[in-house]
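Just one protein chain is left out here, and the rest sit where they should.
Chain IDs A, B, C, D and E follow the sequence of writing; residue 1 opens each chain.
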């Protein structure tokens, strides 16, 4: 039996007020509008961050905030449809949301990040927020490498690099199957230029399709197993964080 | 027969690339996470902006961008669950999204705004974006007053003020009925302090429930009619804008 | 018998110190350097904001601060002589002046705004200032519509739009008659484009003369009556504000 | 016979348009709202900058812009009535005004500065403006030391330091005699702390009255002579600047 | 035979002018003032970044710029003597230096980073600089993990974590032996909290000494070998970058 899911977007203010009073931890999924090859939707990172956040929120009785559907993805801007927020805007969104939940009495704040480019601005935001008195945790899919290595059948295109491949495709197949066009899925194992990633890259010059790896063996069933494993690891982390907060 | 809806979040990049090449106008719904009384969900403004945007996008073959689920709603921050972005963050999001669609070749940009507090930052963003070379239209529900006056049975709490009342409640009943708790709906016609709105208000001091007006007569059927009228007016505006753009 | 006028620009610091100690409310007129047709001076908005402020200051024994002679008037920049401050500069001036009067012990702060474009930055400034602990009121000519409708003989060019017309021209004739060239006054009732004001406008494309309405029937006598009515309404508002301040 | 004075605040836009087309150089007086002892008005720096600017404008047929009545005067904030803009706001005002006159076709831009604290932000603004393509001159009363030394009967309180003394008092007596209270004039020759000015000072700790020097021998006649000398020196400088501009 | 070292700090402008004309690549070492245990100097990161930069500059005939001796090291601020620049200041320094070398004709720009906390701001700076037209490479000690694993006798305290341990201590012993107090060297293998590094850490709560690992076996000879290996790897990277630049 799972807990009910508390979705702040779908609740009225008095209900959220009661949840905040009861100590529910606010969880913010942070996604991106970013190319994910010819077969995955542009919202892939948002879908995944939201999916993992829902799992965590259920497990700990947290308060799921609306997912931010844009993020810092400048490296992908050569692919149509990608919409990059600037570093400073990305940071500012996280800081503003944190100030709001702090105002409403939160003792801690959790951000679940679905996009590589968001890591730096969210880490910086977390520092600012923490220094301003609200302890903040940024969840970047802990255990992802081990989980992918254990459950996927194909190799990633680079160390720790999972983008539009078997791993991500399976998870989107599990969460939003109608938005995946498996017939268009292609494999691409790009050769990286010697200066990657020390020079800011234009990823379209590296992968023409936008795929890094091989999405073709992806299945919804694998996606469900990957998601369950990601949620389990993330829940462990968030639980440790929650238990470390002052009562 | 209606056009198909092009949802950028659900499409892969080559499809969006083709749409941009074909001249599809990008449409950004801008919502808010803001209290709307004890019976409406906090995402009410996002739901409405997204709903109107879908209608416009279908009517003109536009490209619907993911809705921004947060906005400038400082005046409501005394109500739990409200999450206000700062003025500058709100402006920055609009500017960043505009720069992205401009980068991908858009000739114009449409923002559909669902929250009163977003008006000033979005107008400023539109000015900046336009001055930087991308013509931009901000749609603030044109014709709303006449439509509400004509179709609603109750009076608004103030001139042009529709918040958690029959008007908004009906539209959310039409779009997302599961998130409305009509049993909790109450009417409130607050007495405004003499300095309202010349002094920045704390709206909770004005309306204890967060309702302005009377939501109780709201029905899904009325919501559908209101929504259709709003979409029709907005489509006329956006069509005029589109036709004024250079080919 | 009227009160004396306390003009901070013309007083020495010990006198202002005594007035602040006695609780005089500081009043900041915020104007603009903006085109007002071929017959009115570019400082029209400053002249009017200053004129109304003088009336209020006399009525309540307030401390009149030097009028800011520039404002946010980007929409008029196609007319030579218009000088637009940026949104952020406009906001910053108001915030800085507020911090100064707060430093000197003010319990409240009043801004009298003479320019439409200043509304958004001054409202934002008022929010920032209020959140920082100094209650702030922005006076945007309350009652203007009713007053103009009642006393003027010509129709405005649009709802709530009074620019270089009978209304404004009369008031400048009352306050600074030497700077009005009635011989050059022309009427212009522009046709507004369908996207006005949803798209940031270039007002010169809308009105070639810069006039909106008909200034020709303007008289100094009408100006004195308009001004008296504006001052009376504004004084009521400011008095309510002052009485709501903590002692 | 002197030239007419072109005051942008008092002219309509077509007249200013003609002046700009004819190459009139825009001149911006930058003042301050700053304590000047118990006998001089807080606007002293504005009065002087405006007075000198009028002289220059007449001499060269320039376009006098409205004087900015606030400036960077943090060091005087312990005296009631002083209103300090921040460094960044001061800079931003100058930059914004410059962008406007550049937009209207100016080939050069002149700022006449009346306040010591404005020097750094205006110099920085001039650099930014110049780098952006509009040549800019900041006039800080050239020749002031020699002129004061030659014409005044009293010594300044420090090298190059003229504040509320015989020099400034005489000029305000010449320009705005009604605002001077000679009966309250006192002399003060403060002892400067050893770290002055290497540590940011609170000037009220140094001079209790706010006077630096001896204002008592001041006369309107001396003021007229000082002003004439300042205007003559400044005109020479501005003329050299104007002649160096491209045609 | 090695090339001469071109140190911009020690050369006169005409010499640097000739080097720039000849296409010398500017190399900026970016260090930090950051605790490195009780035995290493606070400038350790600067010493190392400068040392590696000298090697690269010699190998490729580059132009060594003065090392920035401060960086982004907030996580260490609980240790006295640590001086953290903010994220934005760190970024701004890199951007400003880049603009200068671009102004002088550089075709590319290399930053050699010595501090973990600088990675994010320098990556962001590199993106900004590159987007502004100057290709930029950030060198974060490529091959460090393999080199340390191969040559050091002790294990690091965490994956990829080399701080005040055998690795760093040996290099400082090689470069600046007088500033190392080996008698104070202690080993510390901290237990990391479960939320590390997902929550912004206070490193002093994790390691009381500031050491991560075991510095005791460090020797100057090992330092020289480590440094040579780091320089060789970095030179390969920079050479690839240089060869990819347009002629």
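We take it that a contact is a pair of C-beta atoms (placed from the backbone, for glycine too) under 8 Å apart; a residue touches a chain by one contact, two chains touch by 3 or more.
This one's a predicted model, so the numbers in the text were calculated from it and none came from an experiment.
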Only these shown chains touch the missing one, namely D, E
From D:33, D:82, D:136 or D:207, the answer for touching the chain not displayed is D:136
Given E:58, E:104, E:119 or E:224, the correct residue touching the omitted chain is E:104
On subunit D, the omitted chain is touched by residues 74, 87, 120, 123-124, 126-127, 130-131, 135-140, 142, 193-195, 198-200, 236-237, 240-241, 244
On subunit E, the omitted chain is touched by residues 8-17, 20, 33, 35-43, 46, 65-70, 77, 79-86, 88-89, 92-93, 96-97, 100-101, 103-105, 176, 178-179, 181, 184, 210
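Here is the rule we go by: only the chains that are shown with their structure count from here on.
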Ranking chains by how close their C-alpha centroid sits to the total C-alpha centroid puts first chain B
Between subunit D and subunit E, the Cα-mean centres are separated in Å by 49
Between the Cα centroids of subunit A and subunit D the separation in whole angstrom comes to 57
